[in-house]
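Complex shown without one protein chain; remaining protein chains in place.
Letters A and B name the chains as they come in the text, with residue numbers starting at 1 for each one.
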Amino acid sequence: MFQFANPKRFMDASGAMLPWLSAATAVLLMAGLYLSFTAPPDYQQGDTVRIMFIHVPAAWVAMMAYVFMAAASAVGMINRHPLADIAAKQAAPLGALFTALALITGSLWGRPMWGTYWVWDGRLTSFLVLLFLYLGYIALWNAIDNEARAARVAAILALVGVVNLPIIEFSVDWWTTLHQGESIFRKGGPTISTVFLWPLFIMALGYTALFFTLLIIRVRTEIIERRVRAAILNGSGG
Amino acid sequence: MSAFAALLTRDVRLAFRAGGSAMLALGFFAVVATLIPFGIGADPILLARVAAGVLWIGAVLAGLLALDRLFQADYEDGSLDLLALSPLSLEGVVAAKIASHWLTTGLPLTVLSPLLGILLALPRPAYVPLFVSLLIGTPALSAIGAIGAALTLSIRRGGLILPLLVLPLFAPEVIFGAGSVMSAIDGLTNGAIWLLAAISLAAVLLSPFVAAAAVRLNLSE
Partner (left out) sequence: MSHFLAMGGYAEYIWPAYGVSLLGVAAALYLTLRAYRRAKRSLAKLDSART
């Protein structure tokens, strides 16, 4: 049976932090949305630049979530700390969500901007693969009954994926530049004017805060669930 | 006979038995290639353009078929535990299984590919590049696939997760492998075949260690 000492320190700290983090998330997202809709239309892109304010932050969080997941997996493997494993496990569905949002908003941005809903360039293709990586990781956790083993096996997958993603982006870029010339599917051009930096920045902070708020709640949920399960298995005696 | 050679011989023999993975993979490869014209039409110009890619993808899928029994058959009857205790290191066991997988799927597929190329109107300059790219690339498919097989070996219906895990890992090989053939058709020289060789070498050298780690995890209780 999976032994899990009550992580009191984490529960206390996260419990104290959660109200502030949630409030900050709400404030940042509302401010970000306001700024996104009051920013002037771009000279070239018109109003579609507003999609950038929800696309780019989603993409950033999607990537950050994967790095977090891989790092937590590594810590879990080296230190054998269950909290790291739980953090990695709960980061995955959130990462998958933001990846899907990035892909969908990116597609809706691409159509008016560059005339197509999808193109197989390095960046977009790696994002699609990232989504599959998240889904495979989640499936692996769900398929293995033994929790400790699931954590280790999933950790290996996460680390293999972190090596593979840059290779995929490189290989797709290599191939497309060979056949289609330099990809024009960029995220808003080489320079973003300052009037757009603020909505982008605030939304990015908001999405990040949202990720960590949800992550902390999910980790707390799992810790409670494990305690309940352990108590039931022990016959509610302790 | 060394332990490695003994394991290798035994696995190859098992795969070539009736119901073994070798004939299955070969048959699957042939069927896929034959179905393609039914799906996209028999226009030889169109077929000529997609033949290299189709054969590469067919090789990937056929290899995938044989992958999920790579460790599971031995895991289920307890042989894998015995192999783990043998004088051969677990990395050596994994390497032997990768080698047997390649000898029984990758290599036969490579040999069969020119024949299927005829069916798919593969252009003349592409035959040798296709053969070479598959020869170099299929060992990588076996090696990387073994990692996926090791990760999922304790899952009862792990065969369903295996493609999901492993196909993203195959993407670079397919890109460079099929890409090298298409470049040869267009008369371009680029580094594709060398990039494929580099990836293949790295995969074959590194994956026994990663897969063995995964096997070890799944064997310990």
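Please note the rule applied: contacts are C-beta pairs under 8 Å (C-beta built on N, C-alpha and C of every residue); 3 or more make two chains touch, one makes a residue touch a chain.
Worth saying up front: this structure is predicted, and the values here are computed from it rather than measured.
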Inset, instruction - Name every shown chain in contact with the chain that has been left out of the document. - result: A
Legend entry - Residue among A:I54, A:A70 or A:A204 that touches the chain left out of view: A:I54
Legend entry - Hidden partner chain, touching residue among A:A71, A:L159 or A:I217: A:I217
Inset, instruction - Pick out the residues on subunit A that sit against the missing chain. - result: 37, 41, 46-48, 50-51, 54-55, 58, 93-94, 97, 100-101, 104-105, 108-109, 111-112, 210, 214, 217-218, 220-221, 224-225, 227-228, 231-232, 236
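The working rule: only the chains that are shown with their structure count from here on.
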Legend entry - Rounded Å distance between subunit A and subunit B, as computed from the means of their C-alpha atoms: 32
Legend entry - Residue ranges of subunit A in contact with subunit B within the complex: 125, 129, 132-133, 135-136, 139-140, 143-144, 146, 149, 152-153, 156-157, 160-161, 164, 167-168, 170-172, 174-175, 178
Legend entry - Residue numbers on subunit B that touch subunit A, as the complex places them: 147, 151-152, 154-155, 157-158, 161, 164-165, 167-169, 171-172, 175-176, 179, 183, 188, 190, 195, 199, 210, 213-214, 217-218, 220-221
